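What you see is the complex with one protein chain gone and the rest in place.
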Amino acid sequence: MIYEYLDIFISGLTIGSVYALMAVGLTLIYGVSRAFNFAYGSFYSLGGYIAWIFMVAIGLRGGYAMVFALAVPLLMVFGYLTEKAIIAPLRRRSDWEVKVMMITLGLALFMDNGFQVLFGPRMKSLPPIMEGVIVLGEVYITKQDMMIFVLSISGILAFRWILNNTRTGMAVRAVAQNPNGAKIVGIPKDKIFAATFGISTVMVGIGGILLAQKYFVSPMGGWDILVKSWVITAFGGMGSIRGSLYAAFLLGMLEAFVGYWFGMSWVLFALFAVLLATLAIRPQGLMGKWG
Amino acid sequence: MKKFCLITLAIAILFSFAGPVAAADTIKVGVPLAMTGPYTDTGDNYWKGIKMAIDEINASGGLLGKQLETVRFDTQEFAPERVMQGADYLVGNRKVDSVHAGWAGWGQDVRAYGKYTAPFFADDGSQAAVDVFRENPEEYSNIFQLTDTDINQATSMFNVLMALPHEYPNKKVVIINADDSWGMGVGDTLEENFRNEGWDVALREVVPYGTREWRSVMTRIRRIQPAIIHVEIVSAQEVITFFRQFMQRPTNSILSYGYSIVPREVVQTMGKEADGLIGQVPTAMPTPIAPTPEAQAWVERFVELWKHQPQAGSWAAYSGVKAWATAVEAVGDEKDHKAVTDYISTHGYKGETGWWKWDEDNVMRGGGDVPFGHYQVQDGELVTIFTDPPVKPYMDFKFITPRWFK
Partner (left out) sequence: MMNMNWKSMSAFMAVIFGVMAIMPLFVGGSDHLMHILIMCLIWAIVASCWDLIMGFAGIFSFGQVAFFVIGAYASAIFSIQFGINPVAAMFLAGMVAAACGILVGLPCLRLKGAYIALVTFAVHMILEPFLKSGMGRAIGTGGSQGIMTIPPMELFGIVFSADNKIAVFYAALLLAVVCSIIIMLVIRSFWGTAFLAIKDSKDFAASLGVSAFRHKLVVFALTSFLTGLAGAFYGHYVGMLSTRMLGIDLFVMLMIMLVIGGIGKFPGAILGAIITVTANEMLAPLGPYRPLILGAMVVVLVLLLPDGIIGLVRRFIPGKNPADSRSPSG
């Protein structure tokens, strides 16, 4: 019995680590610029397709290390330009928060169907990042899951390092904490917004690559991710990175254990029940600052 | 007032675009399939069969000397209003003389197209659709189902599982199905059949589409150690991830995938990795060797045209077009819908493997010349091991005990 619980615990950890990577990216944009990105799921698919193009279509040498090395700048530029092109112009308007949701929803529709036109409706598969299973007595962990866990956590740590130790990162934090103050001290707000969008695109894109090699890529595959990331960020507190981290692992565990005890069909109900209960008690989520 | 007239004019012009377009002397054929959204890939399977049939007819001089012209309609996610709109657009507006669909609405389609007279071919495979038909067989006489119901297909799966040359170590079964109409139908029927035979349905999981993390289910499966695991989710990502996660620590269980074996990606992605899986396809073209030379020739034409093996549904949809064309030839007038439907109901159609006959519910029941095919993945290919009903081995192909059995 104890082994079964360990098994489920590992499952929760794996799910949680991926959720964490996704949710941190989403919460970051909201925290810094209050923009809610509906196309987040499509950016996830974009990561997967980029990996597919490099690994399978082109057959690039160098494996996933090469894919990551090429995908990161690509995603960064894509995110940056997207923000500049369609979100920045809206910011001057009074009802821009709704408009951002709408425009990113339009972008999601465009991108998802663009994927379908370009790559076809069928799923694409990628070679696993690592094969084999580690067996410890009764418990086993696949090397694939371990890589996902390790890379997700390193992604988040790298992101933390950027926030704390680089000029851009510090500027991002400054804007998040006090947009007007940041402006006064001469931080170029618009550039920071775009850079934040770029960083968050990288986070979700990496998540897309990591998961594509286990769960595959398909044109409409991003919606699930959007909804889950959304629930996690709201649960953890929108804009709070630490809150998102805790929330991701808590909900990962919840998903694994509810699936184990009650069945998979209850997972979604349970997620929303927990979310609603949390928001009823704490409207700003676990650690949110902006209520 | 000027503004009023202006807007009226504008809307009238807008609508005139959507109106019927005068066509040359062709016969119009409606094809409502999912071209966008989550059902796009199954829509693609049907389209390939339908397109192949229509191109063949056109290449050989057309039907009654006229070329066939396809009119496509995107049924998207089969919302009731979309299904109805498809019928009103294709038959009502564009005046097509037959409609060839695949998955078409699981009963909603019967109602939508039943009010018209043009013959309608669907591949719903659903008892719900048959129930709607039975409410008014007169009214719905133009509706033809290309495959048998979910209930009969599931019963066939059960019969073959019981007939496998394999010693079951216990009488425990795990059934996992998607929460759609098809998955529930198969899951319920299987559960009932297993219980009646004295089996213990140790776990029945209903999962939403998009489930790709199976560890919590696997943990329970490993505790149960079932003799059979049946998975019914017609979507490649779910069933491939299930198989891979199962294989990390397999139990001595027969893995039965039912209709979920059909998405092309399952075998294409996994190749030999998928060896041992078994599954079922209705109105199936048995492979790797087709039962007749004509059928073999059909498979080769299909592969040449589309560069891959035919998918479930492609051949059924192809045969629907051919059955209709044959009837039109016999009647001599594509506009006489009543005569055409009567001809199809009474005469049936002789296809590549033999006769297609529709029963009193206008359902193409499994059996006879077009039985259910039961497959096992062997050496990375779908190999027909049984046909049913009646359950009998297909040619010399044998069931092989999967490699994960200890």
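Labels for the chains are A and B, by order of writing; each one numbers its residues from 1.
Note that contacts are C-beta pairs under 8 Å (C-beta built on N, C-alpha and C of every residue); 3 or more make two chains touch, one makes a residue touch a chain.
The model shown is predicted, which means the values in this text are computed figures rather than measured ones.
The hidden chain makes contact, of the residues A:86, A:253 or A:286, with A:86. From the options B:77, B:333 or B:379, the residue with contact to the unseen chain in the full assembly is B:77.
Among A:30, A:159, A:197 or A:249, the one in contact with the hidden chain is A:30.
Counting over the whole complex, subunit B has residues 3-4, 7-8, 11-12, 14-15, 17-19, 35-38, 40, 72-74, 76-81, 83-85, 88-89, 92-93, 106-108, 111, 115, 126, 128, 131-132, 135, 179-181, 183-184, 208 touching the chain that is not drawn. Taking the whole complex into account, subunit A touches the unshown chain at residues 30, 34, 36, 86, 89-90, 93-95, 97-99, 101-103, 105-114, 116-117, 121, 223, 227, 230-231, 234, 238, 265, 268-269, 272, 275-276, 279-280, 283, 285, 290-291.
We adopt the following convention: only the chains that are shown with their structure count from here on.
Interface residues of subunit A, counted against subunit B in their complex, comprise 4, 7-8, 10-11, 14-15, 113, 116, 121-123, 125, 133, 140, 142, 214-216, 218-221, 224, 255-257, 259-260, 263-265, 268. Taken together, the subunit B residues at the contact with subunit A in this complex read 36-38, 40-41, 43-44, 179, 205-208, 210-213, 215-217, 219-220, 223, 236-237, 240-241, 248-249, 263-265, 269.
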